Structures are given as C-alpha cells and as structure tokens.
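Here the complex is missing a single protein chain, while all its other protein chains stay put.
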C-alpha cells in the first residue's frame, strides 16, 4: 500500500525562515516543499523584523503561536515541542549573508535543513558549516534547484553511464537582464541585497547565477575542476558588484569549460543554457524550455528527447523526477520540488533511524555548497589578478 | 494583512472523488488544488471499489475515517460533520459516465464542485446539472484547465479589449499520438475507458480533447457559434470511437473556425495549439510551450510576449494568474491550479454569505460544460450526416 | 569528365515571358534557371507593353535584338534563328489569365516551357494545354516550386518507400498576411491582378496559395483524392475574391486531408507548413525553415532531419536536390532552381533525341497543372454550394 513518506505515513513538518512580505523565494520554498502533499508548513520565522514576521504568517496559514520572531526563538520553541509536533526540517530563504548563522543554529539543534544558495557568505563559513553538518548528522540540502529538472537528471545518468563518451567541453551560460538599470536604487528588495557586498558576498552575478551555471555543468558531467580563470565586469555605473562575468575552467580530465553570467542583457529573463560535448555525443538543454533536451550524434538526425516518463529511452533518474506524462509541461516549481522530494527521502530515513547517503546524493548538498563558495572565491580572486589561472581543485567536490 | 482565503483565514477543505491507484487526473487535482496552500485534502471516495478506495487513501494522507467507499457515503458522512470540519468542496476525477450522478449528489447536498470535462455523458445530463447548480447555488467549476494559463487569460483580456480587432478566424488543434495503437487492448486504464462508448460517451478524441480545443478558442475570443460541420474518423482498426476528427465552425459574426483533434499522430504528445486572426493583429499560442505567445501585426517585428507578471504589457488577468517572475517557467500544474484559485475566490464569497458571479466567470463553469456537451453532440451528429452543417447556437454560451 | 548538361556540353538558352519592371516572379525565374550555370537568359518578352518590354531588357542583359514585344514575336523570331542560337525553353512569369495563350503559342511551336502556377485561367484551358503538350512532345514544367526543397523530395521518397506506413491524415496550411488591407487599391501590382477575377481566375487565395498547399501534400504522399468540401471567405471589405479559405479532402484510401489558406493573417509571411500522419511515423515541415524536417515515432525522441546530403539517413532524391553541406542553409531560390534542374535533364534528353518521362516526373508538370485547376474549380464550386462534398477524382492525378 502506497503511503505518504513511506513507513513514516505522515506529512513532514516544515518551518520557513525568510519569506516575509516582498520575498520571492520564500513562497517558492513553501510551494515546492508541499507540492507532493508530503510536507506541511506549520512554523516560520518569516522576517528578521519580529513584527513583520508575525504579520506575514497568516498568508502561509501559519498559526500565531508558531510564527516566531527569529531563528533562535524558532529553534528553542520547536525543540521544546513534543516530537510528534516539532518541525522536521527548516528551509532557509533569506539573503546570503544570513544563511550561515541561521543554518548553524538549525544544524546544531539537530534540525534538517534546506538552504538557499550561495550557501554562505564566504568559503570559511561554508567549510565550518560542512563540519557542523557532518558532526550533527542532519540532512542538509542546498537549493541548486535547476538540478531538479527531470531532463537534467536524465542527462546526468546518461553521462555517468558513458552514453556521451568522454566529456571534453562544457559551455554553460546564465543570461538575465533585470539588473540592466540600477534597480537597487529604486527600493526593489530583490535587487537591493543582491548588489550589496555586505549582504551578497564577494560577487554579484557570479554569486547569484554563475554558481548555478557552474553547478549545473558539474552535476551533469561529474567532471572535477582543476584551474579557473575569470573576468568580472561591472557595467551599470556606480554598482559595486559584478553584473557580468566570464570564467574559463580547466577540468582534470583535460576538458575545457566556460561559464558566462549576465544580469545586464536586455530582455533576457532567466536563460540558463548548457551545451556539453562528449566523444560519443553532444547535448544541449535550456532552462526556459525545460521539457526538451537535444542530443546529437554525427550522421544521425538530431534527437529531441522530451520529458516522457513512459518512453523507452527515459532512464530511472529522469523518470523518478516526473509527475506528469509527456506534453503536460512541468516547470520551475516541480523541479524545485524535486530537490525537496529527494531530501525528504533522506529525512524519512533519518527519522526512521536508518542511515542515509549524505555526499553522493541526487540532490545538491553541503559539499556542493562548499564547492560553490570556492567557485565564487576563486572567480573573484582571478578577476582581481587580471584573469590569472588559479587552482580550483576542490576537496569537497564529488562526482 | 494578507491571509489565506481572505476573510475566511483558513484553508478550504477538499474531498476527492476518483484518483485511486492507476489514476492520472486525481493526483493532478490534489496537487493543483493545494498548490497555493489555500486548500487541504481531507476526505475522499477514491474508487468505485470501496476496498480500493480505502487502500488508496494513505497515498493522499487521507485519514481512514474520511476515506469513503462511495460518493453517497462521502456526502452523508461529511454532511453530518460539524461545519468547521466538513469539506468545502468536492473534486470529481472519474471517467465521464460517472460525472453526472456524482455531481448531482454533491450539488444537491450543497457542496461546491470542481468537475472534470467533458462534464457529463450527454447533453441531457448537462442541462439537468445546470438546472441543479442554478437552484442549489453552489460554486461549480469545470476543469477546462488550459484556460488557466496566464497567457491564455492575458489573450482573452486583450481580445475583449479589442486589441486584435474583430476576430475573423480561429484555428485550434489538439494533436496527440498515444492512442496510435490499440492500447485499450493492453489493459491500459486511461485508454480503456476513453475508447469505450459506454464510459466515454458519444465521442472519443472529440470528447476527450477536441472539447478542450474548441473551449480554448471560445474562451480566448468570446465569439458565439452558429453552425458546425464535422468529420470524425476511426483509424485504429477495431476501435469503436473516433481517434481523429475535424470540425469547421461558423461563428455568428462571420468568423470561420476549425478544430482538429488527433490521438493517432506518432510522437505528438499533448500539442494543443491555437492561432487567431483579427483585423488588428494575430495571435499564436502552444500549450507545450505555454510561457510565450506570439502576436503579429503587419509591418512590425513579430512580438513574443512572455509570461512576465511585471512587464508593462502584461494585463490584469494575466498577471493575476502568475506565481513566478519571467524566465522561471510555469506549466501544467500551475495552470490547473489557477482554475482552483479562481473557484476558491467564489467559494470564499459563498461561504462568507456574499453573492458571487456564476456565469461570467474567469474559470470554466457549468455553462461551459453544457456547451462542451452540445459541441460533442452536434459534432457526432454532423459526422453521421456526412459532415452536414448543423445548428450550433448554444443557449448556455457566454461571452 | 563532368560537363554542363551532360552530352550537350553547352548551356541551355532561355527566354523569359513576363518579368518587366515591378515583377517579382520574373526575376526569380531568371535567377533560379541560371543558378547552376546550366542555362543563360538570352531572349525575352518581358512585358505585354512592347515599349516596356524593350526597356526592361538591359536589366537582364538581354540584347536589344532579342527583346521582343510579344510572345508571338518571340516565337516567330526565335524559330527563325539557326538551331544553335535559338532558345531551348521559354519561362512564363505573367499573371494567370495570360498563361494559356502564351503556353499554347510556345508549345505549338515546339518550345519547352516552364510555366507559373496556377497553370491556366480555368480547367478547360488546362485540359486543352495538356492535350497540346502531349501531342507536341515538349518538356513542360509547372512552378510548384516548393516541391523543389530537398527535404520535401526526401519526404516523398520516404513515403513512397513506406517508411511512414499508410498515410491517414494530411494537414496542409499556407498562411500569409500581406493582403490584410486592400493593397489592390493602392496600385500595388502584385495585389492588383491577384484580387481581380478577370486576371486571377475563379479564386483568390485558394488559387494563389492553397494550390501550393494542396500540391505539396499530394507530392509528398501520392494519395489520390476522392471528394472535396470547401468554405471560402472574403474578409477584406469590398474584395471580390477569397482571401481566406478552408477545404477538407477525402482521399481514396480513406485518409482525411485539410487545406487552409489565408492572406489576411497579420504578420504571417509565407508560412506554408504541412503535417502528415502515417501508421508508422509522422512528419512535419515548414517552408520558412526549410532545412529541417521533424519525423516522430511513438516512444522515440523526435528526430530532426536536417538537409545533409552526406548523412547516412539522406536518400537519393533528397541528396540530388542539395548543393551545399549541412548547416549552410539553402532556401527559396535553390528550391526553385531544382524545378529547373530536373526539367533541364528532360530537355537535354529531348534535345539529344532521347525519350524522357513526361508524367511521373520529379518536377511538377502539366498533369499537376491540370489537377491544380481542378482543385480550384471544385473548391469554388463547393463553397458556392455551402461546402457540399463534390467529386474530386482527377483523371490527370498521378502518384
């Protein structure tokens, strides 16, 4: 008999940190987490302003007594609840500079965490968080949500199975236009913190979106990085962080990678696209049309693989990430929900007292979070050194 | 202060009829209804087989005491619950031939209903149901879910505002391939009832999908129909209902419409696409790439409108149907959820004792359901008469 | 050793009728005919106005002594030239109502002809011309130029070889927007004669472009027609001929076809597109992106066949129609030139005293021209009879 969350046979209880009025990603987390009916949102610390935190709660149907004013209050109060009421996991949907202390508090108290990316403010925090996660034994997922798309997972499995041969080139791009003008001067909340070095970290576009582009290539191919050269640009006059940048990456197997990120390209929305060349085949996928992936092989018609869970060509990872038959498009929320879905499986195992895989997971985890921070640090450093090649071997990097 | 369901400030309680093991559309209803955190699924009659009905409940986290064995039991038991526990609405996700009696039972007991399309088995049932809905005063939505896409709603508003001028031609197509072979002989549940005249009704492809294609054109343009000529085909040997068909429609304003439906086109997935020609502009939209719509005007570059709630060009209906910024694709579930979202607004009004619009709604309703049954009836009749033009003025048709 | 025109080893000599100032299609004929360096344009009757005819000659590098004032003069003078100077063929690029008398004059004098479509003003003329061609033994091609695209020819060969199985449905569309307003009132030469029943014939859009759409489906599939039902519309106020129309066609094997033509769809340029469903596969091709064709089969990725003469999948007809490797796009002129190229092969055979195939040709011929006129006649007649089914078995129709 099929049940919710297997042997647990109940919904997981979620707390949300961030997500108050004006937030974008908080609502995304709540929708994604609950999409499959496997979780319910019951508590939150929705804003760093306690008053606003409480006022934002009814919009999520969070009851007043679980609408907390801070992560500390949340952790303390929830920890004091009986086990069958206490939240099972905490989702962090706040600006970058606050991730670390929130995550630390949650992890140290033994709560499972789903954390936005970039995972922390800098690499040192990321390494410290990794150690905390390892010692606490919690489930820790990072929302590199684009890895949740079924065709991305299908591609990863195909490449791991050598269906494209040795991978020799990765071209990964993330092109946006919304920061073309200095929105941050117009009281636009999303723009304000992302362009503020005190809140966003050492990088702007490279921290916000190039990390996704880099992660996507790594996730799909599993190639391990060796060196990086990067050139960042600030095109909007007066801005303090990069709004355009380009990195070249040498992988350990000799492959050449490029990552381009822009937030100043007129009219471009959220155009994450990737091309991968292998000795046996080449692949192209575009986030804005996520239900198809083109695979090409010399001498054959171009093959457009659609997200079809029932197709003979679909592999296990891909099929497991689908909710609908082909032609019924799935999109951003469903991909994001797949990060949760995979993390839920691990949480159920942990709650049930079973062991679970923490490093080689289908979902992005704390190790990927560390690698992302290393990517940002070395990109910024290389750019400061006129694009010099810097070492980029990352201990945390995993296949 | 923003709350869940406005003044109600609580989630709506949902019961699901149908959706047992092997069901596709039941799961869609449960995800769509709960997507915005405005409803929770608490009861169900998930199968016409009481044992299977109960066994299917845990997969939805429906508690055993509200896992009913029939619509009758559901209505009786829920009606006996205190008002603050009783379900607020019943979603019907069963094969066509059962819609009427389930809906009748629900409506007569005063429950709001969201019903799958085609609404009933035949036109007589539809007319009877319309009368029941009118006398009972419940909210009644029909899941012509493709009208929930933001760009479809944007298009409707644009056309109503005369931005494309007088509409002269509609070309609406719904092309699938999954019934190319006789899946119904292979114990495929979805295929089995859809190809069985005793369960599906008078039409196969024309009832299942041409109704959507016809409804989409009607929804976008508001043109009122006058006459219809139709040719249905059965291409899979031995099948009893049409798997391909084509109708020509004359609208009252002189416009010419065509509706083509196929379930035997190799490799075509769920390809509902529509082109509309007006005196001031022309429009094209495709369900499989729902986040863009092309509007063309002679002498101007083709304009690709993307689903961007923040764009100056986006109108109110379109923006209200968006959950994500542009470039973060929304898809099938979100569109389906928009039917629920709009119906919820009406339900909240009804529960709060306010009046609500029942006919000229943004969501498809019982009047559209009647028109859909009339479309099926006249299409089948015309095809039997060698494609003769039959009257198609529909009393229930609304702008 | 490869030579020009094989054993002939010289260029063919061309005369052009029509093509004077303001002409569009005359220049197309001259470029297409000479593209492969197999022909040279040496004579012309470029206008029905003798003065304009002579004045237009230098733009084509036609010498004054061969710039004739009429087809009669052209035929008389050229016939009197020694065989090694006389033109080998005459291309007719004039408005529809003049085709017949020009073609008759040319054919009776034994000249090979390449004639624009629709071939004549009415069916009676077409039948008479067919008889003349048969008795004279000349090569006679009709410029259904879209059949010259390599992928169209590849598709034809694939279908003849049963690679898509039994063909059951053809959806052929030709959508333009340029006659949205009444250009004919603004002294636009192209619009003027096309909308004038005295020059264009019984149909407007249906004669000008639906004939192409119908012909394309026939060419690709070889299905023989049985009955036709048609509805024509005039949407531009005051216009005398249809600018929109739709026909349904029953083929002898039970297949259902639809042809839609529009000249009033805002912003649509020259959008001839076709979809064909067979029991083993389905095909889609679009003239505006002619270098690719999608073939779909259930359970397989969609296959995008590109125009690649060197690909293992490319067949003989397709490869023979290519001039460039893949990725180097070919387009309208090259397709048009393929009609000439194929007709040249026959002309060389005729000139060399060999027999040549006149009916089952790779290029469209006088029999296709007759069928096109029958299509127009029956479409118009059906539309006059409220879309009644009319017989459409055409004696001239060929596989």
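Letters A, B and C mark the chains in the order given here, with residues in each chain numbered from 1 onward.
Everything below uses one rule, namely that a residue touches a chain if its C-beta (ideal position, glycine included) is under 8 Å from a C-beta of that chain, and two chains touch if they have at least 3 such contacts.
Since this is a predicted model, take the numbers as computed values, not measurements.
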{"item": "Residue, one of A:302, A:328 or A:350, that touches the chain absent here", "value": "A:302"}
{"item": "Selected residue (touches chain absent from view) among C:109, C:324, C:358 or C:381", "value": "C:324"}
{"item": "Absent chain, residues of subunit A that touch it", "value": "168-169, 171, 173, 175, 177-178, 180-181, 229, 231, 233, 235, 244, 246, 248, 254, 256, 258, 260, 262, 264-268, 275, 277-282, 295-298, 300, 302, 386-387, 389"}
{"item": "Where the missing chain touches subunit B, by residue", "value": "294-295, 299-306, 311-313"}
{"item": "In subunit C, positions touching the absent partner", "value": "1-4, 9-11, 21, 24, 27-28, 30-31, 34-37, 40-41, 55-56, 58-61, 176, 178, 268-271, 287-291, 306, 308, 323-334"}
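Everything that follows uses one rule, which is that only the chains that are shown with their structure count from here on.
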{"item": "Chain nearest the global centroid, as defined over all protein CA atoms shown", "value": "B"}
{"item": "Length of the line joining the C-alpha centres of subunit A and subunit B, rounded to whole Å", "value": "34"}
{"item": "Subunit B-subunit C separation of Cα centroids, rounded to whole Å", "value": "44"}
{"item": "Subunit A-subunit C separation of Cα centroids, rounded to whole Å", "value": "55"}
{"item": "Touching two or more other chains - residues of subunit C", "value": "295, 300, 302"}
